[in-house]
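Data block below; observations after.
The complex is shown incomplete by one protein chain, all other protein chains being positioned as in the whole.
Each chain carries a letter (A, B, C, D and E) given by its place in the written order, and its residues are counted from 1.
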Amino acid sequence: MPYVNIKVTGDEEAPTKEQKQKLIEGVTKLIGDVLGKNTSNLVVVIEEIPMDNYGIGGLTVRERRKSKK
Amino acid sequence: MPYVNIKVTGDEEAPTKEQKQKLIEGVTKLIGDVLGKNTSNLVVVIEEIPMDNYGIGGLTVRERRKSKK
Amino acid sequence: MPYVNIKVTGDEEAPTKEQKQKLIEGVTKLIGDVLGKNTSNLVVVIEEIPMDNYGIGGLTVRERRKSKK
Amino acid sequence: MPYVNIKVTGDEEAPTKEQKQKLIEGVTKLIGDVLGKNTSNLVVVIEEIPMDNYGIGGLTVRERRKSKK
Amino acid sequence: MPYVNIKVTGDEEAPTKEQKQKLIEGVTKLIGDVLGKNTSNLVVVIEEIPMDNYGIGGLTVRERRKSKK
Partner (left out) sequence: MPYVNIKVTGDEEAPTKEQKQKLIEGVTKLIGDVLGKNTSNLVVVIEEIPMDNYGIGGLTVRERRKSKK
């Protein structure tokens, strides 16, 4: 029974409830299809990381967004 | 010095302060007893995941709880 | 740019190279579709955990498989 | 259904099969007792980290062990 | 493209925005220098763990701080 952890940016970029349900559904189906495993107890955890706490290429996502404006 | 990470559902299912202290104490003692390691600096992190972000078998915990009512 | 971590059992239950490519492809596409994010740098890590190191319901997967024979 | 991840040093400090089973059993029981949750599908993953890859206080565990001889 | 996750205590011990930017910058530069990798898409995630959820040596950080007063 695999375990999946998805980290995404939160704050104003946070996924909606519907998007989270779709991600959980989609990942669970994908793993069932590809690995042929019983997924009835497969755990998917989505963690929303604040934009000041998520760095890409040395800059926080918050700073990156500002520099793109 | 091992490191332990425990993910549980948060929101109304979040563990109480006392429960968290018991988990930290219990896991630390267990690892000391089983592995015979010095646990004076053993780190245990408990992460509370919102019920909309915790999926089991393709459904969010929030949806699972509703469907059981 | 989300980050995805998938933990599965290894040893004789380890996914094949093709299955790993399918999981990486599928998860990346899913996140792009659902969140509408640029996924050109999305990281997916698959970790294969030995069956003696993966516990479900208090038993290692190794033990669970034996008890099902 | 909580998820637990335990990182310990591997190589010659790796836990034995019996110790891993005891850790899985013990953590599962502890969480059941403390949180009163159904643990029949609780996942515990033990990851063995090579001593050259595990740093404490700025030194790898390998180096720390040498300096204690 | 490495992925880095830093867990620190939150609440009144949470790092400031400037400290988080410095950590992200510093870790990204360090990995670029040491591993010679292109770090333009290197992901660094900083997770702030509440002091009641962070255990060291069997006690929550909250309790440890109290006992030091």
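Side notes on the structure shown:
To be clear about the criterion, contacts are C-beta pairs under 8 Å (C-beta built on N, C-alpha and C of every residue); 3 or more make two chains touch, one makes a residue touch a chain.
Everything numeric here is computed off the predicted structure, so don't read it as measured data.
Taking every chain of the complex into account, the chain not shown here touches B, C, D, E.
Contact between chain D and the unshown chain involves residues 7, 47, 49, 52-60, 63. For chain C, the list of residues touching the undisplayed chain reads 17, 20-21, 23-25, 27-29, 39-48.
On the side of chain E, touch with the chain left out of the figure occurs at residues 1-9, 15, 19, 22-23, 26-27, 30-31, 34-35, 41, 56.
Here is the rule we use: only the chains that are shown with their structure count from here on.
To find the repeat of A-B among A-E, C-E or A-C, check which pair has over half of the same contact pairs by residue number; it is A-E. With every chain reduced to the mean of its CA atoms, the largest distance from chain E is reached by C.
Between the CA-based centres of chain C and chain D the separation comes to 20 Å, rounded to the whole angstrom. Contact with two or more other chains is made by residues 1, 3, 7, 23, 27, 41, 43, 45, 47, 56 of chain A. Viewed as a network of touching protein chains, the structure does not reduce to a path, ring, star or complete graph.
Chains touching one another form the pairs A-B, A-C, A-D, A-E, B-D, B-E, C-D, C-E.
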